[in-house]
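One chain of protein is taken out of this complex; the other chains stay put.
Moving on, here comes subunit A:
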């Protein structure tokens, strides 16, 4: 789970450079609007690489061990119940990076967090994860993408019990 630290270093480093001119109080408002568009391009690139860090990526509040929001907690629990392979999973803590927190909402055109991505594709927020968990479509999706813990391991544990 040390991958979580990527969120801070990775995104801030990329976004930091673009941010500096935007803070300049001497900029005209028209120019500031251009700067804002520029930031969002930089942020978009950073989020592109964040989404590609693992087959399953969750943008959440807090960390998987200590979620800071009930919806983020529920999403982590669902992924755990589904048996997502931890080695194929990365979580990004949006509370550690304001640029990411604002950027991810624009990136996915989705105003709330958490947000789940599988193979770089946006799946949905907690409500969608929950309904897909209940109707079996999440299990199907995760299985198709080969991101679950190896079948032999779970077979072994079920025969021994």
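The rule is short, and it goes like this: a contact is a pair of C-beta atoms (placed from the backbone, for glycine too) under 8 Å apart; a residue touches a chain by one contact, two chains touch by 3 or more; residues count from 1.
The rule we apply is simple: contacts and distances are computed from a predicted model.
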Name under which UniProt lists the unshown chain, selected from "Catabolite repression protein creC", "BolA-like protein", "tRNA-splicing endonuclease subunit Sen15" or "Trafficking protein particle complex subunit BET3": "BolA-like protein"
Residue among A:41, A:87 or A:131 that touches the chain left out of view: A:131
Candidates A:47, A:104, A:123 or A:142 - the one touching the absent chain: A:123
Touching residues (missing chain, whole complex) on subunit A: 61, 68-71, 109-112, 122-128, 131-132
